[in-house]
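Missing here is one protein chain; the remaining ones are kept as they sit in the complex.
To keep things simple, chains are lettered A, B, C, D and E as they appear, and every chain counts its residues starting from 1.
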Amino acid sequence: MISPIIFIFSLLLSSCHAAVQDFCVADFTAPESPAGSACKKAATVTADDFVFSGLGIAGNTSNLIKAAVTSAFAAQFPALNGLGISLARLDLALDGVVPFHTHPGGSEILIVEKGTICAGFVSSANTVYFEQLVKGDIMVFPQGLLHFQVNSGRIPAVAYASFSSASPGLQITDYVLFANDLPTELVAATTFLDITQIKKLKGVLGGTG
Amino acid sequence: MISPIIFIFSLLLSSCHAAVQDFCVADFTAPESPAGSACKKAATVTADDFVFSGLGIAGNTSNLIKAAVTSAFAAQFPALNGLGISLARLDLALDGVVPFHTHPGGSEILIVEKGTICAGFVSSANTVYFEQLVKGDIMVFPQGLLHFQVNSGRIPAVAYASFSSASPGLQITDYVLFANDLPTELVAATTFLDITQIKKLKGVLGGTG
Amino acid sequence: MISPIIFIFSLLLSSCHAAVQDFCVADFTAPESPAGSACKKAATVTADDFVFSGLGIAGNTSNLIKAAVTSAFAAQFPALNGLGISLARLDLALDGVVPFHTHPGGSEILIVEKGTICAGFVSSANTVYFEQLVKGDIMVFPQGLLHFQVNSGRIPAVAYASFSSASPGLQITDYVLFANDLPTELVAATTFLDITQIKKLKGVLGGTG
Amino acid sequence: MISPIIFIFSLLLSSCHAAVQDFCVADFTAPESPAGSACKKAATVTADDFVFSGLGIAGNTSNLIKAAVTSAFAAQFPALNGLGISLARLDLALDGVVPFHTHPGGSEILIVEKGTICAGFVSSANTVYFEQLVKGDIMVFPQGLLHFQVNSGRIPAVAYASFSSASPGLQITDYVLFANDLPTELVAATTFLDITQIKKLKGVLGGTG
Amino acid sequence: MISPIIFIFSLLLSSCHAAVQDFCVADFTAPESPAGSACKKAATVTADDFVFSGLGIAGNTSNLIKAAVTSAFAAQFPALNGLGISLARLDLALDGVVPFHTHPGGSEILIVEKGTICAGFVSSANTVYFEQLVKGDIMVFPQGLLHFQVNSGRIPAVAYASFSSASPGLQITDYVLFANDLPTELVAATTFLDITQIKKLKGVLGGTG
Partner (left out) sequence: MISPIIFIFSLLLSSCHAAVQDFCVADFTAPESPAGSACKKAATVTADDFVFSGLGIAGNTSNLIKAAVTSAFAAQFPALNGLGISLARLDLALDGVVPFHTHPGGSEILIVEKGTICAGFVSSANTVYFEQLVKGDIMVFPQGLLHFQVNSGRIPAVAYASFSSASPGLQITDYVLFANDLPTELVAATTFLDITQIKKLKGVLGGTG
């Protein structure tokens, strides 16, 4: 009496044992596609693949900007591959700043866990939206728009950012302009910044050219 | 006079002979990506790849639930890979039942070919929608929602289900709760079912733990 | 003791009673968007909205091509709006034909319910794929490609087609060329057909110009 | 000398002041579409629209399951409309449980802020994946799959869940089976649970029929 | 003999006369949705709706940056609504520059029609990619990344840009930093630029605060 039911359930599910894409834990050894990394064989995936422990520890904010971002994107947490979601932890020491940046691949929600953060973004219509956020507040930064976070309180701040992409990317404006080998003249021509200003920040951020 | 036209048509189409993704017949020997399986080389694809003959035969319903589902998902019919569509055949003997289940990856349309079926689903707002369906009736089950089909007539019933995904997946609630190694205490804690009820169904469905 | 649980469940679901898009039954009286029609208020949706009964009856094939297509697209079955799936019934009398056509918005799977159908499509690389299909056979036609179905048996044939779009569209080549007001000279210039051939078919299909 | 630059920048951006969809803050008074709610006029949107303060306060866990979920989905936080992301706060008192449930519309990442949580999910292949999570651990639950969270520690637990959808939906299995008007016989037929078990839980959860 | 064919064709297409979304010409008077603007009634759409004549005329480059961008986005060319594509014309006088900017919503291909353009972009990994482009060269700028174009030749340059979105947006870094009311201190904190530099460019670009 028991086996028939087992039979039917096996039968109902027989078609699902191959190629069901519930998930696609990234295998970085195989070629990527535009949709993300290749999938690890399902048979080798374990519960551990779905858990990531890197965000429990404060990032090191002993630096000039007094800030640290610790990411759990697909590159760090391969189970996110193809699922359209990722997380990061933000630590802002006193006066800490995450400078103007974009995530080319996704929108962001920030939730403040500790402290006070002044966060904002600028729209395509060049309207500025910024607010003071306290513990429990969340703010959303629509995809691809320049935004920033500044510790505006008197204690270190901690926040979590989640993204609508497993690999949202991160492009910090200062880094684009002053921390690579883009020729100074080209930076000047395409930003209208003074050459002395560019050279000063290239000196600080390690840019050449 | 003829060759020039041939020339131009060849020219017009020269760009299309490589990498045009009209279709991507699955090659299960190469790694998958989040978008589906790798593609068989187009040169080796034949008309036979686009035809599947498995749904012409009634499934075996000689089991307790008196039902059988025969799938033509991408796993069985590789030409569906990447095309966002699949089919299944449903056979319900007298008193046959497809228990509560979801398809995590897609919506479903059911068309009744023979007999009478009572089918329904429950929405996120916990509203119940169910109806008696007769030959020629179709019902739609929106993506990811729990639904069921029961033979409510006096003859065997046959239906076809189509899905908005090449690999819609299938998750039968009973199977999740009673047919694997999820510890009985955890099932009890997360369902409020009585331990005796859980053990009884685990006995029937082969669950351990 | 009972009310607390009710309380928590109400609480767990309180956020879901508004704006959850399990489904979006079309309301054709409000403006459409690129994603489909506007949604009927969820409160007015009933189980009947999810059931459509138009495909149980054979279409009228008393015409020259001896064929009929009966559609359950979002326009006929508003519950499909936004769900990315639809169905149609195909009746082919003896010698019935569905002429070359495309569905601009989706891929198609055809399942033969009765009779024998010769069906095929042509790829972007201009390779022809066609087969004889019998009861229970299914064939897939990838999105946007020209395809046809012909009754190649000795009895009337019936098939169901499902689509990976709620509004796949239908563009019959003959209809485009010979059944509207596109000037004959323009048809000739863009098809290389003879003027006499064009005029003959315009006469049959009602084209002007 | 200054005005020309202003001129060019105005010119460069003149095309962007209308219909740029950086964001689409929901206006619940206009009809929804399958892609989400209608957009509030951009001119009336302020920074406040992008901030939500509901997640800073613990939910009320004085109930049998000793748990509370507080959502910031598009229904509560209209700025999320169309951005493909949302958040929720989870409070689990001692022995608190979020019973088996799915989110039909999206994948979830859970980050533990306080305490210890046993969380898990079951795949379409009916494999069980569960782990003990401590502060800072994150776990991902792929779209549409049944999953649960249980406080497995000795203090209250708090976690944040983010979703790859602005309206992920929430379907709790017990609620579907025991908290609406689905007839008891139909529940029995589609779950194989005993009638007495069903009636007991319907009594607790308020189900009728 | 003729009418039956007409009959069948009418029948074949009867399902298509309503709600087929071949196109969705924007009606800016109705509310937008996250998928774009509402659709003009198909019956009122004419061939003129699908043609736009604004890109035939050179933009006015009599300004400091000696450049002009003329857009045919959905806001200017409503027929593009929902079709995922748009165009713009770029005029660069001698020494003309399109400063660093992003398109939050889409990738761009630039084709040079006249002159010589130095164009480049910076990736998320902070690698710089730039090249000299001459007539007929095309360059692609992946979605959301900072990029620029500079006339590097001795004659005025003209180029066309196409985008993978009907409303790609445009966010010019200088404009974000120096042409709105974002407080100077906040600009300084989030860019590390000197206050004097910021004030100088705010003076030029019209920024306040």
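Convention: a contact is a pair of C-beta atoms (placed from the backbone, for glycine too) under 8 Å apart; a residue touches a chain by one contact, two chains touch by 3 or more.
Everything numeric in this text was worked out from a predicted model, so none of it was measured.
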Thinking of the whole complex, not just what is shown, which of E:Ser86, E:Thr173 or E:Thr191 touches the missing chain?
-> E:Ser86
Touch assignment to the omitted chain, from C:Asn60, C:Gln132 or C:Thr173, lands on C:Thr173
Would you mind spotting which of C:Phe23, C:Phe77 or C:Phe130 touches the chain that isn't drawn?
-> C:Phe130
Note that subunit A touches the absent chain at residues 26, 28, 31-37, 59-65, 67-71, 73-76, 88, 98, 104-105, 167, 169-170, 172, 174-175, 179, 203-206
The missing chain sits against subunit C at residues 97-100, 102-105, 118, 120, 122, 124, 126-128, 130, 142-146, 148, 150, 169-171, 173-177, 179-182, 186, 189-194, 197, 200-201, 204
Identify the residues of subunit B touching the omitted chain, counting contacts across the whole complex.
-> 1-2, 4-9, 11-13, 15-22, 24, 27, 30-39, 81-83
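By our rule, only the chains that are shown with their structure count from here on.
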Repeat of the A-E interface, chosen from A-B, B-D or C-E (over half of contact pairs identical by residue number) = B-D
Interchain centroid distance [CA atoms averaged], subunit A/subunit D, Å = 20
Measuring from the mean C-alpha position of subunit B to the mean C-alpha position of subunit D, what distance in angstrom results?
-> 26
Give me the residues of subunit B that touch two or more other chains.
-> 98, 104-105, 120, 124, 126, 130, 142-143, 145, 169-170, 174-175, 179, 204
